[in-house]
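Missing here: one protein chain of the complex. Every other protein chain is in place.
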Amino acid sequence: MSESPVPAPRGPGEPGGMVQLLTPEGRRVEHPGYEADLEPEELLALHRDMVLVRRIDTEATALQRQGELGLWAGLLGQEAAQVGSGRAMRPQDHAFPTYREHGVAWCRGVDPLGVLELYRGTSHGGWDPVAHGFHPYTLVIAAQMLPAVGYAMGAQRDGAVGTGDPDRDTAVIAYLGDGATSQGEASEALQWAAVYNAPLVVLCQNNQWAISAPVSVQARVPLHRRAEGVGVPGVLVDGNDVLACLAVTRAALDRARSGGGPTFVEALTYRMGAHTTSDDPSRYRSAAEVDLWRAKDPVERFRRYLLDEGILDAEHEAALEAEGDELAERLRAGVRELPEPGPLDMFDHAYAEPHAQVAEERDAFAAYLATFEDTATAGGKS
Amino acid sequence: MSESPVPAPRGPGEPGGMVQLLTPEGRRVEHPGYEADLEPEELLALHRDMVLVRRIDTEATALQRQGELGLWAGLLGQEAAQVGSGRAMRPQDHAFPTYREHGVAWCRGVDPLGVLELYRGTSHGGWDPVAHGFHPYTLVIAAQMLPAVGYAMGAQRDGAVGTGDPDRDTAVIAYLGDGATSQGEASEALQWAAVYNAPLVVLCQNNQWAISAPVSVQARVPLHRRAEGVGVPGVLVDGNDVLACLAVTRAALDRARSGGGPTFVEALTYRMGAHTTSDDPSRYRSAAEVDLWRAKDPVERFRRYLLDEGILDAEHEAALEAEGDELAERLRAGVRELPEPGPLDMFDHAYAEPHAQVAEERDAFAAYLATFEDTATAGGKS
Amino acid sequence: MQTMPIGRAINAGLRAALERDPSVLLMGEDIGALGGVFRVTEGLQKDFGEGRVVDTPLAEAGIVGTAIGLALRGYRPVCEIQFNGFVYPAFNQVVTQLAKLRARSRGRLALPVVLRVPFGGGIGSVEHHSESPEALFAHVSGLRVVTPASAHDAYWMVQQAIASPDPVVFLEPERRYWDKGEVDTALAPADVTPLHRARIARAGEHVTLAAHGPTVRLALEAAEAAAADGTSIEVVDLRTISPLDVDTVAASVQRTGRLVVVHEAPVFGGTGGELAARIAERCFYSLQAPVLRVGGFHLPYPAARAEEHYLPDVDRVLDAVDRSLAA
Partner (left out) sequence: MQTMPIGRAINAGLRAALERDPSVLLMGEDIGALGGVFRVTEGLQKDFGEGRVVDTPLAEAGIVGTAIGLALRGYRPVCEIQFNGFVYPAFNQVVTQLAKLRARSRGRLALPVVLRVPFGGGIGSVEHHSESPEALFAHVSGLRVVTPASAHDAYWMVQQAIASPDPVVFLEPERRYWDKGEVDTALAPADVTPLHRARIARAGEHVTLAAHGPTVRLALEAAEAAAADGTSIEVVDLRTISPLDVDTVAASVQRTGRLVVVHEAPVFGGTGGELAARIAERCFYSLQAPVLRVGGFHLPYPAARAEEHYLPDVDRVLDAVDRSLAA
């Protein structure tokens, strides 16, 4: 039967193929339409970001093992996708993350301790979303997508799109995983973004797994094709290539800010660690597969490139190592200092204005707690 | 920037273009890959279906005006899409309709009075979904889609797909409107169908309007492209051409039954009447637009073709007219005969097995009702 | 004082909000040129433009989800859900984001979003058009839930809901849209009854009847009928479901010693249970009879021609009142 055919996958190099600017071996290659001609300092800054972000991840994982965190969702292997896209943002842009975008948080100037608050369980997140243009972590898969579109529609309404003023024009990045693309709300968000031509970049980190489900459980065709179905261009990028991720996200954000509309970016990467510290990947994937991807390590790849180019040297690396140690030390000390929530704190944030039942419950609970103080001195519960 | 481009629309005739086998003037044309070489009797049967289905619609609209129905959602203008697709089904196939598929109901042997029950308000639908392979009308937009996929997955599990036995191999048609494509569940259903290669045909009647919203409010690209995004072939068909609708749906159903997987069919048609009898289209669309489409009337178009071919003649038409009158008379009489629901009937169908609170409420209500009977004789409420 | 139907009063309230605050915008299906299926937004797109009265795609999750994003950007979206039964595609956004984002951000984010949901039955409609889902929203912390029963309240409460920094589910009694009433549009905001205060709709002595939305008129009709037999019923129009104004009801019950709660929603798990439980606790020693509840049955809403049996009516209310007085 004759029908509009499903386009065949495209290879790297050719238009629509996977954008790659650094080979796994760290060799610089070209891709039509994408430049990343950065100054040495810029390149070193990206390298520093990736190294420190990985260090945060290592440290947090250790802190969870020591019982200082209740849980940790690692980003090991996804540093390039997160730092590349995070650094492509401008100050006025906004990101709507999942629960794994620690690297983006870093790029947005969020104190890693703010992120640790959530995983330690002292709060749902310790940063100011507005100040950082970095919204609360979203644990309900894909629930951040539609609000991200709405926020982008708001920027559009404010006239903060297409003015040509680089400090005014605003775009939004919505992060999601490969598994998240299966949620109806993810598709709905793409469609709304298309209909309203919203200044949105959907940054999908296809790290090959949704806990134990390989991406083949979610889809039969490459994820970025989904976007084409609603008229949103889809771009495939090597998610372990920080230069490509930076270039592709920059181009997509520029397009969005200029009024060109939404773009869907699929960053092919790999979750090198467990889904979270409660997960045991050995139950569902082979060590061989992990090794295969370790050979494409985003940090090592970029390091090799910088070394070959003579931009990075032993001295730099030593300094960076030291900076990492300091940061790690600060996290270890800081996490233990994170204020424990008091019994009445939770009553403060559910509503902006008083709610009779909440007030009643709070007062009753406060009075109840007081009985212990009284009786503590009086000795035991009456 | 380079990205996988959004494919440009395709015109009629060319592969992937709109499938049309009858021009609006009723001239027979060819479309590569689709045949509809029917015997005269088959052609006359299709014509009869369309004429009678339209008659049902006319009659129901009148009955609503007379207060015999609470509401009616008309199909005027969509006869070809519904009869063409409905007649493409085999007895063992199943349809999951919206609230407008009266023509498909007819093809599935559902007594029109069963449909009128719903719109009169004596029940939520008066037919046996299993016996007719025609499921309950669904008023919550797109909510029928995922169950339809699940049903198709069930047929697959039963080994009723790809056996080559024409009386065994089973497919499912899920109907939806253009507006319905905006629901996340509609996209989710397409994706599940793709992932499980379910024997499903999604038959989207793009009648240009979702109440007052033109299809441009829902999407920026042709609706059938949506399917390509998840790897499901999309086909565009002239929804006012019964031969094309029959041929396209048959091909898609054959493909599904043989294990070839899902197809999305977009039937371009037009809702010539109001959304429902409570709607006033003059508030949001022009008479000129309606006239434009009246010129493409699916019934008239097919009639002209049959007359030109000498297949249909005055005698036939007179007989058909008479049959229509009989049918109309039966509906007029039958609708008034539809049994009114008794006060306790509703308690019978919420659960298959007893539910303590429902039983308690039923008994209390029955006792309460009994007091009126007692006091009716005793004269007035005590 | 102006006399207008409830639907028009909401329209006037929306108009006032759109005029007062440029950050207010309306979103929904068919609310523009059509003016909504109940004509509640009639004329607003004409006067405020497509930018502020937005016809959206047919997707409730999208309506609520993007409204959340717009609110985060500083707007005050008022979303219309076309009918009660169509709010569920948006339920995830309501429960997961709308209700919780403030708490999740430790109060750093505000969500001034209003969800307008026509609810209740009695208009002879097809399924999914006549349900009363208030209990499902009341149990979700972070939301406020209110419903007007008079034109005056409709006009003011919708404006108060829009002015609220918290998300508000604004339930509109479908079958009362055409009920006329006097609206004092000249009131100073300070003189308007606060959003979360119940109202004594009719004073009485023998038994208290608590109702909200569409059942308030029913309660008043029952009170009128009972008065003929010498029974004096006090009718409380709850107005607010979350929070509940238990004080006003308790004060009434302390006088009457009896309470009957009426709503269209199924009694089982309905909001009447929460009120009954609180009153039974607060007024344990003043209650002379068990709190009785009259409402819908624990059944999916029936076909239109059976709804007269399903819905509480004056006789069923009076039957409960009699049972309460007989106890």
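In this document, chain identifiers A, B and C correspond to the written order of the chains, with residue numbering beginning at 1 in each.
Note that in this section a contact is a pair of C-beta atoms (placed from the backbone, for glycine too) under 8 Å apart; a residue touches a chain by one contact, two chains touch by 3 or more.
These numbers come from a predicted model, not from an experiment.
> Given the contact rule set out at the top, which of the displayed chains would the hidden chain touch in the full complex?
Among the chains that are shown, those touched by the missing chain are A, B, C.
> Among C:D30, C:E80, C:E127 or C:D245, which one touches the chain that has been omitted from the display?
Candidates C:D30, C:E80, C:E127 or C:D245; residue touching the omitted chain: C:E127.
> Would you mind spotting which of A:L38, A:V130, A:A213 or A:L327 touches the chain that isn't drawn?
Missing-chain contact among the listed residues: A:A213.
> Considering the whole complex, which of A:I141, A:V221 or A:L312 touches the chain not shown?
Only one of A:I141, A:V221 or A:L312 touches the chain omitted from view, namely A:I141.
> One chain isn't shown here. Among A:G179, A:P199 or A:P233, which residue touches it?
A:G179
> Which is it among C:D166, C:D245 or C:E274 that touches the chain not included here?
Reading the full complex, the residue touching the unseen chain is C:E274.
> Write the list of subunit C residues that the hidden chain touches.
85, 88-89, 91-92, 95-96, 99-100, 103-104, 127-128, 135-136, 138-139, 141-142, 242, 265-266, 268-274, 276-278, 280-282, 284, 289-293, 297-300, 327
> So which bits of subunit B touch the chain we can't see?
Output for subunit B: 123-126, 128-130, 135-136, 140, 143, 145-155, 157-158, 184-185, 188-189, 191-192, 195, 346, 348-353, 355-358.
> Extract the touching residues of subunit A with respect to the undisplayed chain.
70-71, 99, 117-124, 139-141, 179-180, 182-185, 210-213, 217-218, 278, 283-284, 340-341, 343-347, 350, 355, 357-358, 361-362, 365, 368, 371, 381
One rule holds in what follows: only the chains that are shown with their structure count from here on.
> Averaging over Cα atoms per chain, report the distance between subunit A and subunit B in Å.
Computed value for the inter-centroid distance: 44 Å.
> Which integer distance in Å separates the CA centroid of subunit A from that of subunit C?
Here subunit A and subunit C have centroids separated by 40 Å.
> How far is the middle of subunit B from the middle of subunit C, if each middle is the mean of its Cα atoms, in Å?
That gives a centre separation of 36 Å.
> Residue numbers in subunit C touching 2 or more other chains?
57, 59, 61-62
> Could you say which residues in subunit A touch two or more other chains, in rising order?
Touching at least two other chains: 184-185, 188, 191, 195.
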